[in-house]
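Pasting in a structure now, in structure tokens, and then I'll have a few things to ask.
With one protein chain withheld, the remaining protein chains of the complex are depicted in position.
Chains: A, B and C, in written order; residue numbering restarts at 1 for each.
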Amino acid sequence: MTVKPLIRKANYYETDQMGIIHHSNYIRWFEEARVDFMEQMGYGYDEATLKGIEFALTGLSCEYKSMVRFGETVSITAKITELTNARMYVSYEVRDVKTDELRTTGETKHCFWDSERKRPVSLKKALPDLYALFEVTMEKI
Amino acid sequence: MTVKPLIRKANYYETDQMGIIHHSNYIRWFEEARVDFMEQMGYGYDEATLKGIEFALTGLSCEYKSMVRFGETVSITAKITELTNARMYVSYEVRDVKTDELRTTGETKHCFWDSERKRPVSLKKALPDLYALFEVTMEKI
Amino acid sequence: MTVKPLIRKANYYETDQMGIIHHSNYIRWFEEARVDFMEQMGYGYDEATLKGIEFALTGLSCEYKSMVRFGETVSITAKITELTNARMYVSYEVRDVKTDELRTTGETKHCFWDSERKRPVSLKKALPDLYALFEVTMEKI
Partner (left out) sequence: MTVKPLIRKANYYETDQMGIIHHSNYIRWFEEARVDFMEQMGYGYDEATLKGIEFALTGLSCEYKSMVRFGETVSITAKITELTNARMYVSYEVRDVKTDELRTTGETKHCFWDSERKRPVSLKKALPDLYALFEVTMEKI
């Protein structure tokens, strides 16, 4: 199971008056990469929700290494770095496609909830096939 | 019934690389002014929804007269310009608070739906008191 | 010269609490399609700017026909509908890629300025090759 990075252009409306992509947008790019990752697993976000699991975001961090500008194309790699019954950590790398220069790194922390967000759920029990797929992507790292 | 304009600062993250507020943000400012207008009527957005009415947006327009920059404060005036059982037009003016210079004008078009968005609803019948309030603000213009 | 529509997925962070793409985002999608259109002409946005022309946005409109939801893929067609020395109108159509159902139509109005945004410029004189390309795309309509 090879997970491909998301390839993505930086949009004009994502710039700020410094002439660079505003820092808040990388958080949104992480989400795009996470959604894409799930689809490569064969699981749309909605699908997991339909099956009764919510991937609640409990925290995130981002380090800014160098700037992305309008029109540049980046690759965003998402990989699971920690996985238990109760939670999952996903890390991200944003790189310039042309130069491979590192732009941003980041991490999001998730825990698994039932669809009503009332109580924690074991991903391993609720969606064992998805859990197994996640594990395989970790071996690949 | 005097409706007060919304006073609002332009945020850094709303700028683009031209050093001005990106044009898409004015559409969001119109929404802020509309929500504020409703609250001044004594009706939160959610309240109308609870009572079974959805103010579906069917169209909008915006004219850009002069630029807003980060840190500037603007006033956003919303007023109803057309009101029937089935639909409502709201117009907007964005002005610089210091100079009163006109920045942007715009309009949003709304129709009234039941909460499931299945069929049109007469606002006059469903929420006669709100309809009456809306009419009063129009006389004030 | 056949201009291809931009193909694009609706992102999670573009949804609102109604479960649909927030109306302000279509304005940003129009910009993405416009930038893509320019690139298909062989002209990056920045390139035109470097050559001393600014495509200032003076107005826009948008009509919402049906809703786009998270995860759906849309095609966004941009075409020039009016072109003079001084100004350009661009119209847009957003359609669902699977069903071809019309989601949104819109228009943006632009005038041509020098890079310092001090005085209007004739596109035909300043960038005759780009002007000619624009004209060809209009014949194609």
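Throughout what follows, a contact is a pair of C-beta atoms (placed from the backbone, for glycine too) under 8 Å apart; a residue touches a chain by one contact, two chains touch by 3 or more.
The shown structure was predicted, so the numbers you read here are calculated from the model rather than taken from an experiment.
Among C:H22, C:K65 or C:K109, the one in contact with the hidden chain is C:H22. For the chain left out of this panel, the touching residue among B:R28, B:K79 or B:K124 is B:R28.
Among B:Y13, B:Y89, B:W113 or B:Y131, only B:Y13 touches the chain that is left out of the view.
Only one of the listed residues, A:K9, A:H23 or A:R69, touches the absent chain: A:H23.
Mapped onto chain A, the footprint of the missing chain covers residues 23-25, 27-28, 31, 57-64.
Interface with the hidden chain, as seen from chain C, comprises residues 12-13, 15-20, 22, 24, 70.
Hidden from this view is one chain, which touches chain B at 11-13, 28, 31-32, 35, 44-46, 70-71.
Going forward, only the chains that are shown with their structure count from here on.
We define each chain's centre as the mean of its Cα atoms; on that basis chain A and chain C are separated by 29 Å.
In this assembly, the C-alpha centroid of chain B lies 25 Å from the C-alpha centroid of chain C.
Those residues of chain A in touch with two or more other chains are numbered 12-13, 70.
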